[in-house]
Every structure is written in C-alpha cells, then in structure tokens.
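Accompanying notes for the structure given below.
Missing here is one protein chain; the remaining ones are kept as they sit in the complex.
Showing subunit A:
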Amino acid sequence: MDSPASPALQRQVASLYQAESRRVLATLIRLLGDFDLAEEALQDAFIAAMEQWPRDGIPEQPRAWLVSTGRFKAIDTLRRRARFDASQEEIARRLEKDVPPPGEEEELEDDRLRLIFTCCHPALPADARVALTLREVCDLTTEEIASAYLVATPTMAQRIVRAKNKIRQAGIPYQVPERQELNERLDSVLQVIYLVFNEGYFASSGENLTRPDLSREAIRLGALLVELLPESEARGLLALMLLIEARRPARLDHQGDLILLEDQDRSLWDQELIQQGTALVERALGEGRFGAYTLQAAIAAVHGEAASADQTDWPQIVGLYDVLLRTSPSPVIELNRAVAVAMRDGWEAGLKLVDELLADGQLDGYLPARAARADLLRRLGRHQDALRVYQEALTLSRQGAERRLLEKRVAELSSATPSSL
C-alpha cells in the first residue's frame, strides 16, 4: 500500500518542481525528441514521485530519477498508443533500445541551452518565440502569458500549438548551434529576452505602464543564459536590464504617471542593481567582443553613476552613441544621440539633428521622436510650435501613462500661451 505523501514531502516535491522541472523537461525533450511527449512524461514523473517517495524515500539524485522515470513513462505511453497506432510501437522500441548513458553534468546543462535556442529559433515568428520561451523555459502558464500580453488565452494557446507543430514539421533541431552560427542565433535569443524585459518595463498598451513580473522573468532568463553561455553580449544584455531595472522605483509618480530620467529622484535608484550592472558592463567591455547591448548598457551605466542630469558625463554618452551607430546603425539610436547632443551642446544643436531625422521620414510614426522634438521646442521657448508637436505626438500614443504625460505638457503650454488663434 502506498502511504499518502505527508505535507512536508509535498512541499519538498513542490520546491523540487520549482528548482528542477525545467532541467528535467529540457533533458526529456532531447531523449524523447518531442515537446508534447516530454511534457506529459514530466507530469507523469512527478505524479510517480508523489506515489513512490512516501514509501521509498526521496532518491539520492532526484533529478536523475525524474528523468529516468519520465523516460519509462513515455515508453509506456507510446506502448498504450501502439495498441491502436502501430507507428508508435517503432518509436517506443527505438526509445527503449537507446538507453541514455548516465548524463554528464555538462550535457545536462547543455539541454537547458538547447531548449532556449529551440524556443528562440529564427524560423519561428517573433511572437511565438516569446510565448514558447515564457512557457517552456520560464514555466509560465498560457493564461499568465496571455494576460501579460493582453491577448485572449485561446489566441496565445494557438500560437504555442502552431510553434510546436512548426518545430516538429520543419524538423527544427534540438541543439546548441555550432560556433560559426552561434552569434547570429544568440542574437535571436537575446532579442527574445529583451522583448520580454521591455514589455515588462514599457508596456506597449494598456493603462498600466509596467509589468514587473515580466521584467523579473527576463532578468532571470538573462542570468541563466550568462551562467550557461558566458558570452560578452549575454553579459551586456543582463547588465543593460539590471541598470534599467534599477531605475524602476523612481520611474512613476504617485498617480502612476511617467517621470522622465532627468526628473527622477535618483536616491530611489537601486544601487545594488547599478553596481551589479556596472561590473558586468566593465567585464563585457574588457572582453573586447561586445555589441549593441553592451554599448547600451555602458550608456545606462554612465547615467547610473551621475548624481543628476546636469552632472551626467554627456560627452561620454555621445561618444558611446557614436560607437553604437557604427556597429548597429538605426534611426532610433540616432534620435537618442541627438537628445544627448542637446544635453551636451544645447537645445538648438539637438533640435537641428532631430529635425533632420524627422525630415528623413523613417521615424514618422515613432512617438518618442515627436515627443523629443516637442520637448526641445518647449525648452527653447517656442511654445506654440511645441504645443502643436505635442498634439501630433498624442495622436500616436497607445499607452495610458505615456498619453497622460503628453496631455500634461499640452495643458501646461495651453495655459501658459495666450490664445493666438
């Protein structure tokens, strides 16, 4: 007779699930060659643990036990299916024959990387990469992911099913890419992590500006990646996220409205995160093979060490933007550089650059470009022009807190300028 699991054992199994379930899943996917079968096997292995451990005690190596039990359970499952679908028997037999060698620790850690690289495979659509990574690597439920992205649960579920079908049908391999394609594939992983972070920090729609849970997941994921694959850019991305996250306590006022960087109470910044982030940037820069994330992190670190906007080392920031533009040219980075130039050389110089960028047309629908232009006009005392551009910016706004900040500026300027219409 099985004795029922005591509450203490149930707690132990629950914390084991938290700590180990993703590792076990990652290995099972490799051994079984199928996401769905591996997920079922993981579930079955934990159920078996709850049945057997009260009687036999917790095994010495619970993770190895769970992997091996999961594998046997999957073979059982295939055998049951084989009674009605002969093709399953062959798979069961093959799995049974390929007894995995007791996994080396290194190989098992690689499984987690394989899982990350597969979920972030460039053949999958970007939104599916994010969904799959959050579900399979971070263990969020479909419902949680859907609510974080303000998407209906059935839509999110569909996205995940299609991504898994694609992995199966397109034969996307379950492996860590070879050295020669590592950089490109790593970019895709970093991009997914940064997308998750940004959605948590600058929610793209909805009334709430931030979803800290998503940012926390992204930071955890970034740290895991650095642990598994100590590449400079992975370090740079983690540094960038930590340095931005450090400002979170100072970002919103009591009404939940946005406070711009220069107006933030910097005593609220999280010094521990700033130190961690700065140390990571310095290390990444020292390794010499860094890219855009590390450079952005370096810029964030310069802000992090400044006591106020005025005391910021703007020449250094402009210099870092110059390097960044050489490695990854983009109109958005040019815009940020223009704002830094305004801080270094004066509003007029900044406005000239912003106007050139807007004339180019590439930033037409990009709200921060309008907002920056309006802001520079306001600082130059050209209130009528500023008012008009803030109103243009408002038509582009999809986010509550962002909209309220623009409306506040419009209200300030409308009351300050005598009506001249």
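In this section, a contact is a pair of C-beta atoms (placed from the backbone, for glycine too) under 8 Å apart; a residue touches a chain by one contact, two chains touch by 3 or more; residues count from 1.
Please note the rule applied: contacts and distances are computed from a predicted model.
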Omitted chain, identified by the protein name its UniProt record gives, among "Protein phosphatase CheZ", "YciI family protein", "FAD-binding oxidoreductase" or "Ribose transport system permease protein": "YciI family protein"
Of A:143, A:213, A:322 or A:348, the one touching the omitted chain in the full complex: A:143
Given A:6, A:61, A:155 or A:330, the one touching the chain that is not displayed: A:155
Identified contact with the non-displayed chain, of A:22, A:135 or A:409: A:135
Touch list for subunit A against the chain that is not drawn: 36, 39-40, 43, 84, 135, 141-144, 152-158, 160-162, 164-165, 169
